[in-house]
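My questions will all concern the structure given below.
For this depiction, one protein chain was excluded, whereas all remaining protein chains were kept in their positions.
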Amino acid sequence: MDEPVPVKRTLGGWTLIAVPYVWLLIFFLAPFLIVFKISLSQIAVAIPPYIPTFDLASGWQAFIENLGELSVENYLWLTEDDLYWKSYISSVVIAGISTFLTLLIGYPIAYGMARSPQSLRPTLLMLVILPFWTSFLIRVYAWIGILKNEGLLNQLLLAIGVIDEPLVILNTNIAVYIGIVYSYLPFLVLPLYASLERLDGSLLEAAEDLGCPPWLAFWKITLPLSLPGVIAGCFLVFIPAVGEFVIPDLLGGSDTLMIGKTLWTEFFNNRDWPVSSAVAVILLMILVIPIVLFQNQQQKIAEKEA
Amino acid sequence: MPDHPPFIEFRDVTKKFGDFTAVNNLSLKIYEREFFALLGGSGCGKTTLMRMLAGFETPTSGQIFLDGQDLAGIPAFRRPSNMMFQSYALFPHMSVEKNIAFGLKQDKLSASQVSDRVEEMLRLTKLEQFAKRKPHQLSGGQRQRVALARSLAKRPKVLLLDEPLGALDRKLREETQFELMNIQEELKTTFLIVTHDQEEAMTVADRIAVMDKGELVQVATPAEIYEAPNSRFVADFIGDVNLIEATVSQKSASGTRLESVCEGLAIETDQETDAGIGDRVWYAIRPEKVRIAHGRRDEDATNQINGLVWDIAYLGDVSIIHSKVGEAEKDNILRATFANVSRMVENPITWDDEVVLAFDRDAGVILRG
Partner (left out) sequence: MTRGPTWFNVTSLVVGFSFLYLPIVLLVIYSFNKSRLVTVWGGFSVEWYVSLLHNEQLLDAAWVTLRVAFVSASVATVLGTAAALVLVRSGRFIGRSLFSGMIFAPLVMPEVILGLSLLLLFVAMDQSRGFWTVILAHTTFAMCYVAVVVQSRLVGFDKSIEEAAEDLGCPPVKTFFLITLPIILPGVVAGWMLAFTLSLDDLVIASFTTGPGATTLPMKIYSQVRLGVTPEINAVCTILVVLVTMGVIAASLATRRQQVQKERDERTAFGAEG
């Protein structure tokens, strides 16, 4: 019987909830509030490099006074300097294009895995997961040697005579696309494979039995039923790709604008903490939409399965 | 038995889950050494009732007593009852021995006491040769026996069995039912079994409580429940039954006469009823108590009706014959069991035969609701 079970909670039960809860409140939620607060502060030549700093020791009165010094100036600055909004737009565009490319490459892989013999599937699955365990940085680094002007790809293409002079790929957006597709491919293949593998083979047999040719059966049966996996996979690529730093920094060029990189530069090179905080807040606001959509979709899948 | 004080008593127990009332103001007494069955469909509250006794659910109101002790506030791990779970709930990482010893170790028994008791239980459940195996190395029937041994090892005051045989196939289930009865006889422990399988309840139990929608419908011995159900629900739930709608036409000291809705069927019974003349009642009669033969009935005879064979379900040992009775357009069906006592019958009853269906004065019961 599936009845809603109200849980009797002992002291131990409360401790179990409290410890991870408090940890996350301190190290996850509180930092965001601080980011938000600092995004309303002003840059200063001081340590830490912003004012006002809220010093609890100076009491309630000072707190109220400090409150008055907060301003939305940083946010106005973000709208004035076109570097920022161009970064946001370019991040979303680059992430979108990369997600689409990942889907184009990932779908055939997931489909091939789902169609392969049962005995082979665990091995294939592990082969997809394995790169995920190896360092992100290393995997991105590996592409530098391949893509640069005197790199392996150009050597190969020159050797077989496809091109006469080296292609410039490294330090362009193309390299960034390659990097994102490569790094996030497992994130797309895994949920997609899961939904394709669950697909009942007799559905396709039924479709063919009713006179539907295989290619049409794929279009009418397989594709629609794998859609939840497609959506989940695309979200899993798109969301982190928007805020990506390592890939545009190592593979992209100076004209590759991505917001993660902009934030990094603002923070480490310009040491403008308030503005980088404002950048983070806006980035988060942009990402909240896909994150919530993704959560809803996952919820729906979970409910359907229950 | 009822002159003893009850061993287990549910007193006005109600259990609600949110808006849903699983058990509704239920009172029940179970006596020592009884093999007692809670029988009902899914969602009738039988499992909840048992889980409250085990301590996994807390009653919303009411009290539960075990051997005179109010169980309120006593957590599951301190209660003197043990449970055999529907899924068996064997500890997958422990061998058969360790599973059986688990409860004993919680009681801080000495190592020799533990191993003696484990051995005894292994013998009782014929598992000696499997002592070192892990649960996944056992067949379904063996797992079931481990679960039984584990829950009996602590010599509980009452053994709770939650659909204990549900996962076994039919043949093994029947064998195990008898094994359970033998073990109960040997240990003289009180057994409380929850099941949805009426045959199982009838086979193993001394008394059965039939439950529906969180309430007790009838509490009686298997024979009483079968032969004298107190309601249409019980009559229909236990076994196969013909329920004939009728009105009371005569009442006397020697019995009652009913006029059924089937044209031409008047029923005379020895049973007295507190229904008044003209009241609507149901006459419940089991198919095996209906005699069937070729021919037409005597004019004006009671407890007889003409029928036309409509359907025959051949089950091997018996055939259930469905005959159309009464007005043709009404689709009234009366079922009769025909025992296939000989292999070849010269003139067998077959489809579209005209038959007469008859039964004795004491064959059925009058039900008011």
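Here are some notes:
Residue numbering begins at 1 within each chain, and the chains themselves are lettered A and B in the order written.
In the analysis below, a residue touches a chain if its C-beta (ideal position, glycine included) is under 8 Å from a C-beta of that chain, and two chains touch if they have at least 3 such contacts.
Worth saying up front: this structure is predicted, and the values here are computed from it rather than measured.
In the whole complex the chain that is left out makes contact with A, B. Checked against the hidden chain, the listed residues B:G140, B:G295 or B:P348 yield one contact partner: B:G140. Of A:W85, A:F100 or A:F136, it is A:F136 that touches the chain left out of the display. The chain not shown here is touched by just one of B:V13, B:L28 or B:A54, and that residue is B:A54. Taking the whole complex into account, subunit A touches the unshown chain at residues 5-7, 9-10, 12-13, 16-17, 19-21, 23-32, 34-35, 38, 48, 54, 105-106, 108-109, 111-117, 122, 124, 126-131, 133-139, 141-146, 148, 150-152, 155, 182, 185-186, 196-197, 199-201, 204, 235-236, 239-240, 242-246, 250, 260, 263-264, 267-268, 273, 276-277, 280, 283-284, 287, 291, 294-295. Within subunit B, the residues in touch with the undisplayed chain are 54-56, 75-79, 81-83, 85-87, 89-93, 102-103, 106-107, 134, 136-142, 150-151, 154.
Throughout what follows, only the chains that are shown with their structure count from here on.
Centre-to-centre, using mean CA coordinates, subunit A is 58 Å away from subunit B.
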